[in-house]
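Of the protein chains in this complex, all but one are displayed in their positions.
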């Protein structure tokens, strides 16, 4: 921590500040310049609340100099985390594609879509059985029936499956069926859920919250990691800004930013980020070009009848075209899809 | 729903759009102008996803014309909801003050603060026993011990108590001790928690999420209301914007906005909104002047030693001064405190 | 400036960093802790671009420790700046009210409104003659004719006048007629205009830009101050956020924040901040309660026919009521209006 003192500080104020820092457990180093004095305060755990110092008389500004996350940081682990699930690796050279409907709606639906998805080279089937909906009156998912259908469709077409978990008490049930747990954007800071998933042994995809900074997001990953589960992938799906033409603002710069600050793989979800079908293809290409380790895309064979998020779901031939294009983009940057 | 058609639409496109609207269950009305055609589509449930129409060929724009919430809306219920808890009413003429530490830390601490708080005319004691913390390494609250201390302190000083519930499985325990359940900002869209609290019979204070529009917030209230619990108060505690000098941006305009669109009472929390002790007093005054029905303020007798949020907690004499000033402000607008 | 080094830095990297800092003209102080090394770099002008250091190999983070503005800062000048214009003082104990139409539309209109405004105790008449409009097809103001009408109305009813200047070449003309120059939010970083107004000798009201932090805003004030004009008042009028129900988000916390960081007076404009007539009264009360030094409010005797911003203009009797209420609020905090 660095403490900048006010210019005309009294001796008494100075002594009081130093005393406080020492009481908090810091070793204090003083740097004196022409106009100002700066204190280096070193040696305390990363979650110290710097506002405790900010409010002392004579303090002009305080800066935290350690990252608040540890296990998630690149300085803790230099090599990329590669998450191996059966024969698929997320975070390696291959860019993995996850695709499927927003929600599992029927056996016919999920089998039809799984077939389309598997043909193009996607490796993971997505599909919600428990759906977080803004409105209590909207379709809330098929629950366990949906999980069963998803698993069966995945097995039949040789796809891994990923599905969302919304509450801690759903974990044992979902764990039976899924290969990867998905944590939704609105639950990114549901700390009990993070903690409980940290105690499971299946990989987790953690979506970024609508108002979460990259640092908040990595702190949430830290919750999972510190509870024992090291297989966390992060998913950028757009943040909330003043621009409302797209559903959210797709923060693609977050991909290289996370890669610099953390060793965890990053998934990009252009379907939720833009909310509009005709924006999914260009933004999927952009995500791969920016370095995403995996792509999550909504696909539906009959989106007009989809029970949720139809308007952002690709039609089968659009998805095929997307796969063609993103493969070529991946090659340009020395990676591959399939 | 209103559907604006593109200027040079073909007959085939037009028929296709009308057919879709009718299939979705709408009655369609056509308005023709010089340059454009507008369709009024009437008669469907409020959670219809308008993007289903937005993506049809020939559609220029679509507007939803019904509010997505019902039970929470002013048009559903004209009179203000008054929540009566023992002898305290939230949402009536009296402006109710809730005060206390961020977290319950010890019996001595909570008794000391409860005494200070009760003397000034505050009616409700706040204090966290389960704490949502960004870092897994931070103090997470005293749990049931904390609840017991809070209850005892409330009873001794004749104060109601409010405390946060973070997970559904904490509900039965917390219900034994608290008078009001608090839902934190990060759980505003934890839909399972909302649903489960909707089935309890104690009042609920729902904090606004960092990235929640007023509409999102009222939709979350709708989750609780539609599950049977009608005693919901909303709490404005700042939203996340580009301005970082204050912890959040206190959106005081949300107070009159909610009062227009909903019948539910609004609490204002200047401590979390600003995150800085010296901004709490002016912003508490502003909140009352803007029409808040209640105030939630953090107070600590020794904030430098507080285990969380000390820097935004008022000192006892500052809180006393605050109470003096907000009482006068309340009188100016024809209300009273105590 | 404080430079935090990476944990496993090599000697060569360390030497390179120190050399660069010295070449940039800094005196370097080293603080060594258990896990990390921090350098204090002291002695360079406030506009040094810290990213020059951020990109050096081995640097983890860099913090600027001096405020980038000087003349605008509270540390440069301890006492509040009081701006005396004839017999009105902005920034003293009295809270000054500026009111009038968005735009001057006719002699009859501005005289009618001036009379209403002067009766209630407002001291300054607002009215635009040159209007910044988002659309090139909207009413752009009456120009010099508008200025003349405004001046005449002000003189007749013993009111000072304020009007907006949009371009440097309008300065000489507007200076003839106005008492205060207004700089609009969209011109807050029109640096040429700031510089040229800095060379005039009339007071300036600088509106905050839609995406401006408090620091950006004070930097723009610094442009004016550093060119010689010391009479700058700042005007908070809402920032742009994801919440769109109100036109902007009124950041009332900015009032005490500016008062802490700067000696310049702060005006609050609830009309532009909310954009809705029925939100102006509560937010005007809140602004005074938060400590605003002046209030700017739009008033129109026939807002339905107003050529711009009618929907946010108060009716005469609403304005009268507002004046009554804000006077009482001002008294509560030991100030007065009129």
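Miscellaneous remarks
Lettered A, B and C in written order, each chain numbered from 1.
Keep this in mind: contacts are C-beta pairs under 8 Å (C-beta built on N, C-alpha and C of every residue); 3 or more make two chains touch, one makes a residue touch a chain.
From a predicted model like this one, the values you see are computed outputs, not experimental measurements.
Checked against the hidden chain, the listed residues A:171, A:289 or A:315 yield one contact partner: A:289. When the whole complex is considered, the residue among B:14, B:139 or B:242 that touches the unshown chain is B:242.
Across A:62, A:129, A:147 or A:273, the residue that sits in touch with the chain not pictured is A:273. Only one of C:31, C:163, C:200 or C:308 touches the chain withheld from this view, namely C:308.
For the chain left out of this panel, the touching residue among C:7, C:84, C:119 or C:133 is C:133. In the full complex, the hidden chain is touched by chain C at residues 20, 45-47, 49, 51-52, 54-55, 68-69, 132-138, 166-169, 186-187, 189-193, 195, 209-211, 216, 219, 222-223, 226-227, 239-240, 275-277, 303-304, 308-312. For chain B, the list of residues touching the undisplayed chain reads 2, 4, 6-8, 27, 29, 31-36, 38, 40, 42-43, 60-61, 63, 65-66, 75, 240-242, 244. Although one chain is not drawn, its touching partners on chain A can still be listed: residues 211, 213-215, 239, 241-246, 249-257, 260, 273-274, 278-279, 282-283, 285-291, 325, 328-329, 332-333.
Everything that follows uses one rule, which is that only the chains that are shown with their structure count from here on.
Spacing of chain A relative to chain C, judged by their CA centroids, is 38 angstrom. Inter-chain spacing, taken between the CA centroids of chain A and chain B, is 26 Å.
Each chain gets a centre from the mean of its Cα atoms; for chain B and chain C, those two points are 30 Å apart. Taken residue by residue, chain A touches two or more other chains at 240, whereas all remaining positions touch fewer.
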